[in-house]
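Note that this complex is displayed minus one protein chain, with the remaining chains in position.
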Amino acid sequence: MMKFELGCHLVYSIYEPSTFVFNIGVVHNQHQQVEQEKLQIYPRLEIEEYNAPFSGNRYLRLNAPKCQMEVSYQATVKVNHCFQDPHQIREVTPANLPLEILPLLLPSRYCQSDKLINLALSEFGNLSLGYSRVTGICNWIYEKVTYLSGSSNPHTSAYDTATERVGVCRDFAHLGIAFCRALNIPARFVTSYAYGLNPPDFHACFEAYLGDRWYLFDPTRLVPQTGIIRIGTGRDAADVSFATIFGTVEMNEMSLSMQPLPDPNTGKVGQPFSTTEAISIS
Amino acid sequence: MMKFELGCHLVYSIYEPSTFVFNIGVVHNQHQQVEQEKLQIYPRLEIEEYNAPFSGNRYLRLNAPKCQMEVSYQATVKVNHCFQDPHQIREVTPANLPLEILPLLLPSRYCQSDKLINLALSEFGNLSLGYSRVTGICNWIYEKVTYLSGSSNPHTSAYDTATERVGVCRDFAHLGIAFCRALNIPARFVTSYAYGLNPPDFHACFEAYLGDRWYLFDPTRLVPQTGIIRIGTGRDAADVSFATIFGTVEMNEMSLSMQPLPDPNTGKVGQPFSTTEAISIS
Amino acid sequence: MMKFELGCHLVYSIYEPSTFVFNIGVVHNQHQQVEQEKLQIYPRLEIEEYNAPFSGNRYLRLNAPKCQMEVSYQATVKVNHCFQDPHQIREVTPANLPLEILPLLLPSRYCQSDKLINLALSEFGNLSLGYSRVTGICNWIYEKVTYLSGSSNPHTSAYDTATERVGVCRDFAHLGIAFCRALNIPARFVTSYAYGLNPPDFHACFEAYLGDRWYLFDPTRLVPQTGIIRIGTGRDAADVSFATIFGTVEMNEMSLSMQPLPDPNTGKVGQPFSTTEAISIS
Partner (left out) sequence: MMKFELGCHLVYSIYEPSTFVFNIGVVHNQHQQVEQEKLQIYPRLEIEEYNAPFSGNRYLRLNAPKCQMEVSYQATVKVNHCFQDPHQIREVTPANLPLEILPLLLPSRYCQSDKLINLALSEFGNLSLGYSRVTGICNWIYEKVTYLSGSSNPHTSAYDTATERVGVCRDFAHLGIAFCRALNIPARFVTSYAYGLNPPDFHACFEAYLGDRWYLFDPTRLVPQTGIIRIGTGRDAADVSFATIFGTVEMNEMSLSMQPLPDPNTGKVGQPFSTTEAISIS
């Protein structure tokens, strides 16, 4: 068990009445218990909340007038990671996957798995099946793709990154997902708060469905995996942008914070750590 | 009210144990009442059925051994079209759209609306808002894109078709969807049985969300709109392929049939017709 | 006849021994007579000059050590434009084109004319043949593509611009060239000094081969055509970059200047002007 206080603060100049759909709230599930949570909007605006049925993603819609708007989200979250021995975790064939998971095998806007099948088979087709094959994919990405801020743009997709070999966390995740799907391993995009990211920012990684659940993978190796708190999951970045905006708007400020809190029982502060065990928070 | 008998017959050579996910069954909803329905598989195989929650799409999973497999689907369907005066149908702003519909504004694998915004604004930005703008999009596609069998492949996307200006029904639908989403009109891909298609085949068109429902649009003008019976809806073709196959398989035969039946009350056979009214079957 | 004094000043920080190929010198031909010309490099370095056979492009190669390097080019140029009545200028069929011009019908890195044939035929196939068809292409680009600094990058090509509808002078020229070649009109990329460009910068436009020579076209309408002094011509921007650099180098400064000088006979300063006549300087 670990406990974190985390949050974000966003400031926008809104030049005409505009609609925002935010996806910044931590997902509530058995692994992530939210003890306290506070959302503040200035000016005060009506908020509609929509919890997506499968993913549990928490979308907030705001219709804002011309104004300067501030959005603050703050939460205290207890995380119970599920740790597993990677050697015991097997791939599940399409014959046996839960039917509602099959869509996560399909290509999506930024994960053109249909065009990466030969590449995936050539690079990973001979690896032994199971959790370790997805680790192999992450190692490949870590070794062959350069992490470089500003090197990609919102249109950049896995098809580009496979060849251009440079990108940011979002691109690393898209490529990991595309490779998994090309090998018939369901995979989905994860947005998160992440402890230790420097400079602080929203983080992106991915989950692959193996055995009987979704396991977390982060090919960037930028942060300790146990410091990742899940916000949303989707087919790719399009589904879980922290802010989808309809209108003429400028973002003036974005700051994120995250710190471990003491365990109420032991009084000890749990430091996020890296691990070679398999981790699930879904 | 119209009534149709329709079906398909598919024959596959299966060279190794393979998994099929079929999406060939007519959707059941208030507009499409299925009176009789029969699915036959030779050899006899266990079938799992999954009705997707939002779309109502009916997916069938089959795990087949090495064999020659035949799949036959036959149904009798009563269709009650919802007809509306196009002039009364308005666009709905992102501020007012039902929240569960917002994902249909996002770009998808074959509908890269994020890259078509300038083109869409330049071509359709000055049209009056409402149903007629989507008609304008369909007219543009019909006039500027050549329908040519075999001119595209499974990787072809709206981004390609916007420039290459040639394609089949699937490409026409993808481009219509991408343009709609680029203009903040939710749109989704529709697969269907279609009366009068020559040669008989599965058909693709699209729906746009306007007013308070999904309206049907077919930029190919290949068939009378009232002869379209909906199978599945999705973000794009990836979601609703009539057969998603995992394994080494060859399709040997595909035949479709569709014919209007007499109305039991009047005894009269209703002929599908074209109309300038807005039609919804969702 | 017009006369200009023009030049550029470039400053680089060179972090390791590097090779530069500059293409900044005005081309010498019957329409452009260079009266004075001065190239200065600090520190003093050996320069190799290569005048490409067909184009007359003047490439300068410099091998520079780790240093701060300044390159200054200054020239006085007399321009005799060839003006023609556009209505008299016809397209030349591939059957009659000079054979050495045929390569300018082929697709190139940034001008994928092979993928734009349908689009070009659909938009320009019905225009009357001749000079006015290329004017039609330029008008189309001017009207449908937004000029926006920073909207494209060095990888952007005509195929992108055709759909994304935004770009800079280089992208406008690439699209014009691609459309021409798709219609079997030879076209080539032109880099130039241009009077009145604000902020001052190297300019890009294109030439199409019509009648018996290369005519100048500028779909950006940013400057008066008679104020364009040609540097290089090539298949596309790759051929005539003002600086192709091999090494780790940063550009610290780039400034350009251009001003009309008095005619020695009349003493009158000729002001560059826009015209609807056809202009050739090749």
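Of note:
First chain written, first letter: the chains are A, B and C, and each begins at residue 1.
Note that a contact is a pair of C-beta atoms (placed from the backbone, for glycine too) under 8 Å apart; a residue touches a chain by one contact, two chains touch by 3 or more.
Here the structure is a predicted model, which means the values were calculated and not measured.
The chain not shown here is in contact, across the full complex, with A, C. Among A:Ala162, A:Ile228 or A:Val249, the one in contact with the hidden chain is A:Ala162.
Of the listed positions A:Ser122, A:Asn198 or A:Thr266, the one in contact with the omitted chain in the full complex is A:Ser122.
When the omitted chain is restored, the residue from C:Glu16, C:Glu35 or C:Glu48 that touches it is C:Glu48.
The chain that is not drawn here is touched, among residues A:Gln30, A:Ser128 or A:Thr146, by A:Thr146. Interface residues of chain A facing the missing partner chain: 115-116, 118-119, 122, 144, 146, 159, 162-166. On the side of chain C, the interface with the absent chain consists of residues 17, 19, 21, 48, 50, 52-53, 59, 61, 63, 93-95, 99-100, 102-103, 106-109, 112, 114-115, 154-155, 184, 238-239, 244, 246, using the contact rule stated above.
In this text, only the chains that are shown with their structure count from here on.
By the touching criterion, once chain B is set aside and every other chain stays in place, the chains split into these groups: A | C.
Work out the mean CA point of chain A and of chain B, and you get 32 Å between them. Mean C-alpha positions place chain A and chain C at a centre distance of 46 Å. Centre-to-centre separation between chain B and chain C, using Cα means, comes to 48 Å.
Counting partner chains per residue, chain B shows two or more touched chains at residues 115.
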